[in-house]
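With one protein chain withheld, the remaining protein chains of the complex are depicted in position.
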Amino acid sequence: MSELTVESRDAGEVVLLYPKGFINAHTVRLFEGALQNAISLQRFKIVVNCSSLVYIASAGLGAMMGAIEEIRSNGGDLRLASLNETVQNIFDILGFNHLYRTYASEAEAIASFGPAPGAASGA
Amino acid sequence: MSELTVESRDAGEVVLLYPKGFINAHTVRLFEGALQNAISLQRFKIVVNCSSLVYIASAGLGAMMGAIEEIRSNGGDLRLASLNETVQNIFDILGFNHLYRTYASEAEAIASFGPAPGAASGA
Amino acid sequence: MSNAPSRPRGRTKPTLLVSLPSETAYLGLVREMTKRMAELAGFSEPVAEKLALAVDEAATNVIEHAYKGAADREVDMRFEDRGPDFRVELVDTGQMVDPRAVPHVDIDKFVTERRTGGLGMHLMEKIMDSVTFRRSARRNVCALVKHKEGEGTSRG
Partner (left out) sequence: MSNAPSRPRGRTKPTLLVSLPSETAYLGLVREMTKRMAELAGFSEPVAEKLALAVDEAATNVIEHAYKGAADREVDMRFEDRGPDFRVELVDTGQMVDPRAVPHVDIDKFVTERRTGGLGMHLMEKIMDSVTFRRSARRNVCALVKHKEGEGTSRG
């Protein structure tokens, strides 16, 4: 049974994370690991695509809180895309919308980091 | 909470039933009601489209067994379309494949009843 | 294996105990719990779904036969991950089941004779490795066991 999987992909300078399933205190290590992995690779522009994230308990929000300081102090950010209603709702309850930028689509979240250096010269 | 809904549609002489969700001893009355309704309207050519049927316990199979005699003795039949793997499996365990004809698609199940009288003249 | 009163001895993994009202409205919960416990015990999803069906059938029988449909009684369930075995017990205080009185379905006859009863028991026996009924201390205990090593070669 895999209650959670987290895939990771590159989109230029941006790292995309795809948590799929349920983040609770049991599965959160996997999500935390994916965040820490990006950080250890010095990849600080992170988009979490939440389109397949069904559920997130406070443990998952804590994992983001635990990483955000380091991410931002290195000129990066953690931004969220495609939250479903349940997850959006949890964010709202906690006032996380003041803390994290969320976007309706992955493309918008990626674009929010500005044009990639490669893209500018390659046009 | 609706664990089961059963829609009914007409396709010429054939009645299509769309059980959606879970058929168990709690929800089976609804399925039984849909079968009995078709029978009471003298509609004996019945296709149960199982594409949204997630689960069927013996109560649901019992409901079909309870109706099949009357359906067949009136020149009709109860045929099944688009069973998912779980449901197909339950059928196999019980040897129901000897009792009921199953089809990969709804169109095939409808066609198995032969051309509708209207269709033949309308061509 | 089934002479344990109710607590098993030794290194049995922790157990889930559930006590629920004898209402068919709870059968969906029984199905979900069983599926999840089977997955936690290591069964693949398709097998876990079949185990959930067997336990649904057993719980349905307790409600419909042992309690004759009375909705104000209690069904106690125990899920155990016993190393090589996944074991589910259902306990009721209703009418006694005489295992010899329970009709065994001959599925070929079934097909020709078109009976409607007996399907649940047949499913339970096809899916599980063992299905036993016993009476102890005025309670009926139905025990369903599935061996883990047989998972891949499950008949069901």
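Which chain is which? They are A, B and C, in the order written, and residues in each are numbered from 1.
Keep in mind that, in the parts below, a residue touches a chain if its C-beta (ideal position, glycine included) is under 8 Å from a C-beta of that chain, and two chains touch if they have at least 3 such contacts.
None of these values were measured; they are calculated from a predicted model.
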Of A:5, A:74, A:89 or A:105, the residue in touch with the unshown chain: A:89
For chain C, the residues touching the chain missing from this view: 13-21, 23, 25-26, 28-29, 32-33, 36-37, 40, 71-74, 93
Residues in chain A touching the chain absent from view: 3, 22, 24-26, 55, 57-59, 61-62, 65-66, 68-69, 85-86, 89-90, 93-95, 98-99
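Rule of thumb we're sticking to: only the chains that are shown with their structure count from here on.
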Separation of chain B from chain C, taking each centre as the mean of its C-alpha atoms, in whole Å: 28
Gap in Å, rounded to a whole number, between the CA centres of chain B and chain A: 45
